[in-house]
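For this depiction, one protein chain was excluded, whereas all remaining protein chains were kept in their positions.
And then chain A:
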């Protein structure tokens, strides 16, 4: 039975929107939030909305948070809707995260990681006690400063140390991935502008191509990068609890600014147009090896817009879990099932389908009601006549078919 639309309710809908706006504003005697306040003082919310909205624009994310009354999934939805109104002009060169201007960098596997470990602004190691001083306004918190510092200090990748010893699987260049894309009929289509893309291999784009399984890592990483943090967190947690165990270590976590470069064809050379904040996580996982591959470490990778550490860590764990089939591991947990993970990770899609149940389904339900009443009366009729024949059973099933068709 298809969904039957309703009409009417215009006045109530208009008033509901007006009421929402009034409630959202709250007491008029309390100063209104400015976008700049949200952008600066709710920065982690802004970052989450940019990551899940899959659009890097702190001003728009702040506006979306204000408009959504603080509902971050709704805010991400607003960004996704907005992005569809704009043309895609360029594809950036892949970010060079090795050249990140570090705001935080830690490794849980090497104490003496070259480039050092810097905690940066973090909740780690802080007691989770409510700070009642914050309830008062006009607080000032001066940033600590180190007199000696080096702006040119290099921060080589921690995983590079393992690579040099041959103890970690080297990153693939994507050639293999593209081959299997062709096999499964999901060839990356050339994008319309051609700008900024000089390598031959086009990464899969879930915003332009429909995601079919089996997937490759490029499609998975794009999906996970904009996936719901809560969903990925739970999936990641499930692997730690034994549903697809892969024994992870946080090889390296870095947060900082990286340069975004584009190559406009009309210009004829590459230019850096922005520094954006990203969080990058490289998980290192034990791998027993198989017939072809000797025992070594494997990696899970997480990369998100903004300072989004929990999400990036979860993404890296899930990315690793989803490599199970490529590594010939047994698939025992939901986090290793790409269809399950990738088709349910997007909170925009998920909230839409769950919440559409709120819309009037009067006709659909009327049909269900008629069916159940009919079945119930048949049931009661048959139970009162224990000698009910095969014939009436047949009638019952015919009636059910008629009601559903």
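Keep this in mind: a residue touches a chain if its C-beta (ideal position, glycine included) is under 8 Å from a C-beta of that chain, and two chains touch if they have at least 3 such contacts; residues count from 1.
In this text, contacts and distances are computed from a predicted model.
A.B. asks: What protein name does the UniProt record of the undisplayed chain give, "Phosphonate C-P lyase system protein PhnG", "Permease IIC component", "Spermidine/putrescine import ATP-binding protein PotA" or "Ligase-associated DNA damage response exonuclease"?
C.D. replies: "Phosphonate C-P lyase system protein PhnG"
A.B. asks: Considering the whole complex, which of A:48, A:66 or A:157 touches the chain not shown?
C.D. replies: Looking across A:48, A:66 or A:157, the contact with the absent chain belongs to A:157.
A.B. asks: Which residue, A:8, A:31 or A:87, contacts the hidden chain when the whole complex is considered?
C.D. replies: Spelled out, the listed residue whose C-beta touches the missing chain is A:87.
A.B. asks: I'm checking contacts with the chain that's been left out. Which of A:62, A:221 or A:318 qualifies?
C.D. replies: Of these options, the touching residue for the absent chain is A:221.
A.B. asks: Which parts of chain A are in contact with the chain that was left out?
C.D. replies: 50-51, 54-57, 59-60, 83, 86-95, 97-98, 101-104, 106, 111, 116-121, 143-151, 157, 159, 170-174, 177, 196, 199, 201, 203-207, 217-219, 221-222, 225-226, 260, 262, 264, 266-276, 278, 280, 282, 299, 301, 303, 305
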